[in-house]
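Structure incoming, see below.
Of the protein chains in this complex, all but one are displayed in their positions.
For clarity, chains are labelled A, B, C, D, E, F, G, H, I, J and K in written order, and residue numbers in each chain start from 1.
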Amino acid sequence: MNNNKILIINGVNLNLLGKREPNIYGSQTFEQYFEELVMLFPQFQLEYYQSNTEGFLVDKLHEVGFSYQGIILNAGAYTHTSIALADAISAIETPVIEVHISNIYKRESFRHKSFLTASCQGIVSGFGLKSYAMALHYFL
Amino acid sequence: MNNNKILIINGVNLNLLGKREPNIYGSQTFEQYFEELVMLFPQFQLEYYQSNTEGFLVDKLHEVGFSYQGIILNAGAYTHTSIALADAISAIETPVIEVHISNIYKRESFRHKSFLTASCQGIVSGFGLKSYAMALHYFL
Amino acid sequence: MNNNKILIINGVNLNLLGKREPNIYGSQTFEQYFEELVMLFPQFQLEYYQSNTEGFLVDKLHEVGFSYQGIILNAGAYTHTSIALADAISAIETPVIEVHISNIYKRESFRHKSFLTASCQGIVSGFGLKSYAMALHYFL
Amino acid sequence: MNNNKILIINGVNLNLLGKREPNIYGSQTFEQYFEELVMLFPQFQLEYYQSNTEGFLVDKLHEVGFSYQGIILNAGAYTHTSIALADAISAIETPVIEVHISNIYKRESFRHKSFLTASCQGIVSGFGLKSYAMALHYFL
Amino acid sequence: MNNNKILIINGVNLNLLGKREPNIYGSQTFEQYFEELVMLFPQFQLEYYQSNTEGFLVDKLHEVGFSYQGIILNAGAYTHTSIALADAISAIETPVIEVHISNIYKRESFRHKSFLTASCQGIVSGFGLKSYAMALHYFL
Amino acid sequence: MNNNKILIINGVNLNLLGKREPNIYGSQTFEQYFEELVMLFPQFQLEYYQSNTEGFLVDKLHEVGFSYQGIILNAGAYTHTSIALADAISAIETPVIEVHISNIYKRESFRHKSFLTASCQGIVSGFGLKSYAMALHYFL
Amino acid sequence: MNNNKILIINGVNLNLLGKREPNIYGSQTFEQYFEELVMLFPQFQLEYYQSNTEGFLVDKLHEVGFSYQGIILNAGAYTHTSIALADAISAIETPVIEVHISNIYKRESFRHKSFLTASCQGIVSGFGLKSYAMALHYFL
Amino acid sequence: MNNNKILIINGVNLNLLGKREPNIYGSQTFEQYFEELVMLFPQFQLEYYQSNTEGFLVDKLHEVGFSYQGIILNAGAYTHTSIALADAISAIETPVIEVHISNIYKRESFRHKSFLTASCQGIVSGFGLKSYAMALHYFL
Amino acid sequence: MNNNKILIINGVNLNLLGKREPNIYGSQTFEQYFEELVMLFPQFQLEYYQSNTEGFLVDKLHEVGFSYQGIILNAGAYTHTSIALADAISAIETPVIEVHISNIYKRESFRHKSFLTASCQGIVSGFGLKSYAMALHYFL
Amino acid sequence: MNNNKILIINGVNLNLLGKREPNIYGSQTFEQYFEELVMLFPQFQLEYYQSNTEGFLVDKLHEVGFSYQGIILNAGAYTHTSIALADAISAIETPVIEVHISNIYKRESFRHKSFLTASCQGIVSGFGLKSYAMALHYFL
Amino acid sequence: MNNNKILIINGVNLNLLGKREPNIYGSQTFEQYFEELVMLFPQFQLEYYQSNTEGFLVDKLHEVGFSYQGIILNAGAYTHTSIALADAISAIETPVIEVHISNIYKRESFRHKSFLTASCQGIVSGFGLKSYAMALHYFL
Partner (left out) sequence: MNNNKILIINGVNLNLLGKREPNIYGSQTFEQYFEELVMLFPQFQLEYYQSNTEGFLVDKLHEVGFSYQGIILNAGAYTHTSIALADAISAIETPVIEVHISNIYKRESFRHKSFLTASCQGIVSGFGLKSYAMALHYFL
């Protein structure tokens, strides 16, 4: 799996990044930020996938999880409710890094619990979009 | 968003209304009740959507949630388990009213917890199909 | 009990509505809003009662609960602590609708628990004073 | 305090006994049953008090609690919520027996907790109106 | 089962009554108190059984529970741990009254929970040995 | 509200101070102690109110809570059960200080929770009747 | 241990099967059903043991648990309270299958917890007496 | 519904059976095991469905749940999180048997809770792939 | 009670020591180890009792608990479930030392709770069979 | 110990008072406020100690706790986590008053629990730096 | 590490032993008792260390934990709050025995939890100062 292929997966509601309240969150969509990442990390073949459906995120993990070098996963709210995603992460061979844009421990208490972390390699949380870049450094 | 467009969204298992045990629940499907609502509220352009998949309900909220005047949501069992839906309601601009046909506080204790109410404008619960009509009065 | 008599009961601290911080909450007292309701619902003989004492609210439920068509109850803080009121609602024959001005699920967690809902016909919560009007539609 | 005076106190909602659904619960009011008790226990000067207001029950306990031989208390729903009544029982000198008509442990779980029992002499629960008579035997 | 046969069952550790610290608890054994009960209630054929073994108490409930008029049960510490005894009480036809010598709600919190009460006719607790006599009055 | 009027409110069961077990608690009633306070704090117009009824305590808070300089409240057992009183304190403008004679954290665990403290200016607890005097120093 | 010997153990209160309320539960005792099993599974040397005493069930597990091919255990109420039985199952070598006649997850919440399942090979629950036959298929 | 049609439904991540770590789990896919079942149970018309999406599993239950004789459901991780599936099982007429390959009570504590069991006919758990065959015996 | 008689009581499943998996646990039975203890502590008249039945352990505590100098008790799994044993220990006069072979705090969380310790003189846990010898030193 | 010596102890992070964000909290350090207290209470020999280390606070309590007249302790965050400090307070003879600048019941729920209060004479909380002065009045 | 060096470590507040209330606890300091131990166990090179600071206790465990034969640790109140000490015990190679003078299970419930036991060899608790001697026997 030393093929340098790395997939970034964004889960539920993360498709709204950059489209909602641009005067506050900025008008940069994740697709635009992804272009930056591609340039910052020419060592990797970066790919991007987003879905709002828990089962489709599981499908995608199965699809790439036996051949890619790494997966960076921000599951959104499924982080706190999905044992299914945790099982998928444990079942595949590719290491998965859990990423969050905000510091989930500063938010409501039901967001402090992640079902995913124990199945992942590790977690990077709280650094804005920069969290994705910091996670990518692990695979260097 | 003063376009008088209001979407009623029914979530998981609510497609069985009127089809199951008609001698008990009556043979009226939600589609038939929806026709009644259309006639009762000629001021609104009413639309109806139903899905059993949590992610598709999120997709629909994203689709209409920046342009419609109101959304009436009966998420069925996802009410009690979905932080994803709660986040979607918080992220959009259209006000959402949570509706339940039965009085969920007369049922099992795991149905007393709604993840959605805190993100909604308010809740109308326990009045049978009439709950939808009562909720529509809010937008008059 | 088809006598069209409907009693609105407000519980503890709700006598302060319109008297406190008028620049914020408006200077409309509930008594003034009640006059509006009387005009909006000429089909009903509407009455109004308020008390800060739990036992007096129970007394009033007993008094009208075997002869009126409906009761709309906003018990204020007793909502979250009074099994006595829940028992009174269960004991009488007139259907009771629980009403709240604010969305209690957006507030402190001890306000998420209502002892009353399971004994009531249903709940309408979160629509400001309009909650009372929406509840009245149930009895039409 | 060996004056043979015994007060029976009924709390919230117990004034409805015999008045509600007489075809089910019988048409005997507690006042009528009290007459039977007076005849069954000529050794005692029996008295009876009922109120739906927690504070008035406390007042009554204070009033007789330093001079009567015994008190039999069925506090109704206040049993499960009132530390005030428990403190009043602990503060007075007359022994208090907690009585319940139904078996509260066969009902909802929030009725299993009594704040009063630890302050009372003992408890007699589950024997219908006969519970009062069984409790009176303690003072013989 | 109107044969006037009533069995008093004492459970675990209750054989020590009257034998332990006689200067404190008195030197009266339960057997001696039982003789008093026999004289006080000539209407009944009273019998007495004691065992420290949970299963033997179940055996005894099975043995008499389809033919005796009543059972008075003080299960001792098994009150707080034995679902087996609760099931046995539910399975037999003879009504069972739960009895305790001390007020169990004045003691450690793990003694506040009784698995038995919900299966019994009712409970009499806190009146010393007099609790047994008060319970017998139910069967008069 | 700089009128120097300060109301001391005592809640449920506190009318028994000095009347119960005078050889232990002393024969000083709160009314007598209040006279001492009046002399110690000539700067204030001190008043005193006591009631055993939760709703009447709310009434009194409403009555003085928009015109007095300060309120000192010992709600007794309602401290641990009354959201109604907490709401009343939050609704009025006069600052309220919570006072307890005993150290409530040395007593039963259900007395460790105060619903009132978060709505009050602060708490003074555990210094006997002196707690009232210490609280009054705040208003100097 | 390939000797085809299989022991069925029934625990507390299960001796009442077929003897209690025959018009409801049928008049078939477990002994009679056991005869059917013997005929259905001629491959096995089936044996049957029942006791109401937790310790005797442990004794029996020790006795056969190092020589028989399989054990089918319905411990009745001890399922929910006995760590002793769980330890015995873990200590022996013969695989044990946990069986229940009713679906214990449809009953009271204290019956949802089984101390035994984690020590057993597996569980078969909810199929009436047929549960025993389904369990026996495992050993074929 | 005596049409002998039985559907086996496998939920999330169960498509990986036999494909992952074949030296450990064997190289037999569920599709291959299903062929064995078809041969073992010629009395039934067996069908098989698998999906990783909760909503699609609900759709499938609706589709066959009013006409097939039986359903065998291994929902994978949705077992522990899905009230939606539980409601679907309760809503349909075909009896559903819950099946698990491993003994879920030997695993992490969050896997001990099944939302589904109370809605199913019963549960068979812990016998490897043999669990499916044991469940099928119920329908014979 | 200075008669130097000390009873060692082993509870449920401890009869399997030395008989199960001798290559792991050694082939020394507790009876053999007991012989060593007799030789190590010639000052004491040591006796040994084992039973798998909770009630019989209670019987034995009653039997020797008013005349022996000391009791060393390893109750096995009853440690974690038996209030009956705790009560028996409290009721007798002979001091009891709780002993465990393994360190129960390294095992499953339900083994961390001992009902017995609070009634015993003290606890010695985690030193293998040596725990018994260390406990005996207390009585020297 | 009537030597008029009183020690004020400030715990962890309280050394930052007056040094952090002076435009918000003011530029008054606790040392400066301490000078005011010295002038306000000439009857006392006031001393002041601060440390961020839990063990050093214990050392200081031991050092003065057998000779000073009083101690005023604001332990900062150790209030909520330190049983060691609670034990030290219980072990010494000098009465200790717990003080907090802010109303800790208005803050995060983990700050509502104080391990110290039950060991102290009483608590004064929520009055800003004035809390220290109010506490000193107790020793007058 | 068979060098016969054994360190006894006493934690927070244990320096007060023998100095506080000598008429109750005796005037023997731990230093004096330590002299007795030195004479009783001439086989060992015994050493003694005490500190009230959690971090210094960790330092000491690190210092001797790779060379001494054994450590006996009474951490005082840190027993119930310090994961740091538990980690230090797990990290070092010398076996550590947890010791308590009193029976911590007879005290407040927050003292029943020890973070240390699971990392230690075992525990000896409840035998007064004799607990230390009993622990030393383990190393013989």
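Keep in mind that, in the parts below, contacts are C-beta pairs under 8 Å (C-beta built on N, C-alpha and C of every residue); 3 or more make two chains touch, one makes a residue touch a chain.
The structure displayed is predicted, hence computed values, not measured ones.
Engineer: Touching the absent chain in the whole complex: find that residue among A:46, A:64, A:85 or A:120.
Structural biologist: A:120
Engineer: So that we can see where the missing chain sits, which residues of chain K does it touch?
Structural biologist: Looking at chain K, the ones touching the missing chain are residues 53-56, 58-59, 62, 81-84, 86-88, 91, 115.
Engineer: Applying the definition given at the start, please give the residues of chain A touching the unseen chain.
Structural biologist: 103, 105-106, 114, 117-118, 120-127, 130-131, 133-135, 137-138
Engineer: Which chain J residues would touch the chain omitted from the figure, given the whole complex?
Structural biologist: On the chain J side, contact with the omitted chain comes from 12-13, 15-16, 20, 51-56, 76-78, 80-81, 110-111.
The definition used in the following text is that only the chains that are shown with their structure count from here on.
Engineer: Weigh F-J against J-K on C-beta contact pairs and write down the one with more.
Structural biologist: Most C-beta pairs in contact, of the two: F-J.
Engineer: Equivalent interface to I-K, which of J-K, F-J or C-F, with over half of contact pairs matching by residue number?
Structural biologist: When the contact pairs of I-K are compared with those in J-K, F-J or C-F, F-J matches.
Engineer: What whole-number Å value describes the gap between the mean CA coordinates of chain B and chain H?
Structural biologist: Roughly 31 Å separates the two chain centres.
Engineer: So the centre of each chain is just the mean of its C-alpha atoms; given that, what is the distance between chain F and chain K in Å?
Structural biologist: The computed centroid separation for chain F versus chain K comes out at 47 Å.
Engineer: How many angstrom lie between the CA centroids of chain B and chain I, rounded to a whole number?
Structural biologist: 63
Engineer: For chain A, write out the residues touching at least two other chains, lowest number first.
Structural biologist: 53-56, 81
Engineer: Can you work out from the touch definition every pair of chains that touches here?
Structural biologist: A-B, A-H, B-C, B-H, C-D, C-F, D-E, D-F, E-G, E-I, F-J, G-H, G-I, I-K, J-K
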